[in-house]
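With one protein chain held back, the other chains of the complex are shown just where they sit.
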Amino acid sequence: MTSTSLATPENRTASPATMQALATLNDRLAAKPAAHLRVEKLSIAYSTARGPFHAVDDVSFEVKPGTNLGLVGESGCGKSTVIKALIGLQPEGTKVSGQALLDGQEILGLSERALQDVRWTKISLITQSAMNSLDPVYCIGDQICEAIQAHESVSRATAWARAEEMFALVGLPASRLHDFPHQFSGGMRQRTVIAMALALNAGMLLADEPTTALDPIMQSQIMSRIRGIHEHMRRSMILVTHDIAVVAETCENTVVMYAGKVAEKGPTTDVLARPLHPYTMGLQNAFPRLPVKGQPRQALISIPGIVPNLLRPPPGCRFAGRCPFATERCHIEAPAVTAVGAQSAACHYIDRAPEFREAAARPETWRKLGAGA
Amino acid sequence: MRAYILRRLAQSVLVIWAVTTIMFFMFRVMPADPTAILLERGLSDEARNALLEQWGLTGSLWDQYVAYLGNLLVGDFGSSFLYRKPVWEVLTPLIINTLWIAVPGLLLGAALGAAIGTAVGWARRGGKLERTGIFLATVIRGVPNFVIGIALLTVFSSTLGWFPGFGMGDPGQNVGFARYFTLDFLHHLALPLIAVIIYFMPENLLLMRSGVVENRTEDYIELVRAKGVSQGRVAWHAARNSMLPLITWLFPALAETIAGIVVIEIVFSWPGVGRELVLAVTRQDYPVAQAAFFLLAVMIVLANLAADLVYGKLDPRVVYK
Partner (left out) sequence: MNQPSSPDAAAIRGRSLLGAMGQSLRLLTTDSFAVVGLAVLLLFVVIAISAPWIAPYEPFKAMMTESGRLNRLAPPSSAHLLGTTSFGNDVLSQFLHGFRVALLVGLVAAVAVGLISTIFGVVSGYFGGYVDDVLMRITDVALSIPTLPFSIVAVALLGPSVENIILVITILFWRNGARIIRSAVLTERERVYVKWARAAGASHLHIIMRHILPNIVRVIFLWVTMSVAFAVLTEASLSFLGLGDPTVISWGQMLNTAFSSGNLRTAWWWVIPPSLALVLLVSSLYLIGRAYEEQTNPRLRRR
């Protein structure tokens, strides 16, 4: 593996500091293999004043060592809820059931004490809103050192040197470790959060919409940074995003979530080239695609309607209310998961997917529904 | 930074001037004759006028005011009607006595309140610890300070006899500063000090609790938790951020509480500035009363200034302009 894989818009010519950081990092990486994660029948219900809110329902997926799994869906689909539960950050009183085996170890329902040992050494988090994710009254370096020293009995000087390496890795000058969060731009804070997540070479990285709070140019910079790091370090990773284009560029596998359930999952290339679930087809329409030569530019089509109220989830398919192809059966009977090769989807009419795909590409298919609703 | 401090100092001087002016007119315009207490002792008119002149009480109100300000500038508060000696001489030992119960009392009260407040703020929302903590703190906050004093006095002094309930004790051979380091002095100090702590703690506790509750749902706390540090360390992050609003409240309150210590000094007959203020007012010894009042006002202004500067030290986002 070479450092050329880290070539990104900002550091196409890697600085000596970066090279040095990568060299020492390689030694430590060798000591800690990428993790394997298997999530089985994960269900999560928040307790609210008006009863349980079933944010996540019967979700299963697997992250193979060194691969990157994309978790996509609109906001409010339970993607972030899954991530929070995996690192034990669900709010008090939340019911979590199912299994999540990290290298064979159950990580759901651990005590706070047991969680302390798992967090950051085995599984670490790149948070959603880096703007507010750093403690305003401590300097950046202290906050990175805090993570290192919580788990390894190393001197502060050693921890600081490690923080400098991590900073070099994300392309920030070591001198700015003495700065406070308010002195950083949004992009710099996001990179700080990434550096922090890498500090202990956890085998599993959770990235929870790492770029939503940033402007588009910064978004693409940060994403290529994450891609570069992923390619170089080969950690296992779950990337949560609502942008299906990001998944296409970054992730080997994709899980599409809708209203707390898995709509479709499989290898990214398959899922994007031949979506089986109408929701995936709709999501694809909602994001700009690179224009293909000779074909007309496609208009963006958003899916009309809103996610159903999960205080009282509908009995049938949760997407039925917004699906242009829904039949009566879809509203009554919840569809089972059907596999087609490596890909699988929860739709009654999986056989008619090719026909749906063709119709879904036409804007009027979705517009009709919008008018009817 | 220096420019900022200078500007704040100038502001403080202005405020102190305003307070002194209010005070001056309060004492002079009110229909009370400062020489009344002396007249009872059979003072001749001549002697009376001489005294009035000596105290700067002759001439027009405006002349008196100018003379008074001039004296203040050189730190001259005049002399006591009653003790017949300069006010400074009367008050200096009393200031030290007041600081002896005020400073440790307020620091311990604030520290204890902040610690318990963090625990209550960190407890489960709506749980037993939170509810009991809030309830007790609110009720204790409602106990007037003289009632705290009376209760301590009755239980620990009269009934159990553990502590003396009156004054600072007999200095014996220890005069000057040496007296403050005798066991007897500390024995006398205990109850008034505890009274100040109980008096000052609940408000700190409630403020700290609000701050921790506000901060515990912030995103940065979530990331600290995710890092896998100990529970105590996570709570510390919330507490450290909650200290900022506490500091802005603490310093003005500190001076305000020094003012409230008046009552505690009376209950325990502790010879401090506050007790002297009350005595001077009832004996119509106005120079002493004025000076005591002035000292308390200066303390408040200085405390406000200190709050500003400490806040800047604790919050890296503050920039002094």
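Observations
By letter and in written order, the chains are A and B; residue numbering begins at 1 in each of them.
The rule is short, and it goes like this: a contact is a pair of C-beta atoms (placed from the backbone, for glycine too) under 8 Å apart; a residue touches a chain by one contact, two chains touch by 3 or more.
On a predicted model such as this, the values are computed, not experimentally measured, just so you know.
In terms of the touch definition stated at the top, the absent chain reaches B within the entire complex. Within the whole complex, the absent chain has one touching residue among B:115, B:147, B:190 or B:306, and that is B:147. Of the candidate positions B:198, B:213, B:246 or B:307, contact with the hidden chain is made by B:213. For the options B:90, B:205, B:289 or B:307, the residue in contact with the chain missing from this view is B:289.
Checked against the full complex, the candidates B:168, B:221 or B:267 give a single residue touching the omitted chain, namely B:267. Seen from subunit B, the chain kept out of the figure touches residues 15-16, 18-19, 22-23, 26-27, 30, 32, 125-126, 134-135, 138-139, 141-147, 150-151, 153-154, 157-159, 206, 210, 213-214, 217, 252, 255-256, 258-260, 262-263, 266-267, 274, 277-278, 281-282, 289, 292-293, 296-297, 299-301, 304.
The rule we apply is simple: only the chains that are shown with their structure count from here on.
Distance between subunit A and subunit B, defined via averaged C-alpha coordinates, is recorded as 55 Å. By the touch criterion stated above, subunit A contacts subunit B in their complex at residues 87, 89, 92, 112, 115-121, 124-125, 127-129, 132-139, 146-147, 150-151, 180, 182, 193, 196. Interface of subunit B with subunit A (complex): residues 124-125, 218-220, 222-231, 233, 237, 240-241, 244, 314-317.
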